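Of the protein chains in this complex, all but one are displayed in their positions.
Presenting chain A:
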Amino acid sequence: MSARTLFDKLWDTHQVRAETDTTPGVLYIDLHMVHEVTSPQAFDELRSRGLKVRRPDRTLATLDHSTPTLPPDAQGKRPYYTKEAEAQVAKLEANVREFGIDLMGWDSPQRGIVHVAGPEVGATRPGMTIVCGDSHTATHGAFGALAFGIGTTEVGHVLATQCLLQRKPKSFAIHVDGRLQDGVTAKDLILHIIGKIGIGGGTGHVLEYTGEAIRALSMEERMTVCNMSIEAGARAGLIAPDETTFAWLEGRERVPKGEAWDRAVAYWRTLPTDEGATYDREVRIDASTIQPSVTYGTHPGMVVGIHTPVPAAVDAVEQRALDYMKVTAGKAMTGETVDVVFIGSCTNGRLSDLRAAAGIMRGRRVAAGVRMLVVPGSEQVRRDAESEGLHEVFQAAGAEWRQPGCSMCIAMNGDLAQPGQLVVATSNRNFEGRQGKGARTVLASPLVAAASAVAGHVADPREYMNQEVAA
């Protein structure tokens, strides 16, 4: 057989029926993750047609988007932002009961953001196809799984048939040579990549991230990179599985054990792209030149190095973005006054992210007038962080330590910024109004976010690193 890419192999092994000129292919889905926002209409559709969920055992639900991040009151009542949010969560709880689906719900120690909790329990494994009604499903590609976001109609398709109608996208290799400098993270890398290829640069393609800099990343860092593939327009991003992947997975609840583990690993070793396989597009990036990076505009492709002057607007639309952000071309983002700092989300809400931020916050205070919200990505992350005392570091600094959820990334649970406020956020989207009507979002790494919280303005974390502060 001719040389194939990782993507080709994942695609080929899941073809129930190949595509033809007149019909799309039928692609089998190994794991379908479900949350409260994009599923209710799909369950209604099944009910109206008298259909069952074909494979409840391949379906896993969680509560994350509409959920409050403040604890319940003394009577156990959760502080939902609206009645609709509460009803939406109740509807998923009822749907999973009716259709026999596992839910990582309020009473579960595994509840969390779908793209944090899924990998943690070992539901995400190399070689799989994974979908969810959420565009950041690309996160799971970090394990060498073909993972992409779908709409609610397709959520219904997968619930009913465990399959999707798909035409094969093109492939796009992003080779990242060299090593990231100290203080430069996976978040800076992916922001830099999106800035380079543009927010529509990956449209119609599945990305594969390769090269020395990618191999050197931990699993959590790889998830950060793959997570934002959609911000370059690509539905999926992949990283080939390797020893880092296997070591991270071994022993997790839903991962095979004993001989089955050995067989699985042997198979996973066959997945990486073959020597001589070709991609439809390729780009090469030098990791060693990347600086801590931030967005300055109103989409994730408007990215600059933290000390690089904001480029002049090339047209009226870009000028409008600069005006909305109240930033000035020719001036670097460092020094922009910060109102809110948000650390969390499926991009940067994992333990290593909280450790990185806490490393800067330890013994320091959030600057006067800045509100800082730290939201762990899952109950597991929360427990691990609390056992290390990270919550105390944040609280001592004056930050709010919240319960897991999507929180201020999508701002539909009441965690939101006020009009005009500037938010340095570790999340993935800086669209106008994303974090609240009129809110101005600067996307950044947990290091940059923490340094900015302390400084009160957008700040370079390297000025705070390796400088011990008396606690």
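We adopt the following convention: contacts are C-beta pairs under 8 Å (C-beta built on N, C-alpha and C of every residue); 3 or more make two chains touch, one makes a residue touch a chain; residues count from 1.
Note that contacts and distances are computed from a predicted model.
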item	value
From "Cysteine desulfurase", "3-isopropylmalate dehydratase small subunit", "Ribonucleoside-diphosphate reductase subunit beta" or "Amino acid/amide ABC transporter membrane protein 2, HAAT family", the hidden chain's UniProt protein name	"3-isopropylmalate dehydratase small subunit"
Sole contact to the chain not displayed, among A:H140, A:R350 or A:R434	A:R434
Which of A:K91, A:K196 or A:H457 contacts the chain that the document leaves out	A:K91
Identified contact with the non-displayed chain, of A:H140, A:K187, A:R222 or A:R235	A:R235
Those residues of chain A which, in the complete complex, touch the missing chain	16-17, 21-24, 26, 28, 37-38, 40-41, 44-45, 48-49, 51, 54, 65-66, 82, 84-85, 87-88, 91, 133-135, 149-154, 156-157, 160-165, 167, 169, 199-200, 203-204, 230-231, 233, 235, 299, 317, 320, 410-412, 429, 431-434, 437
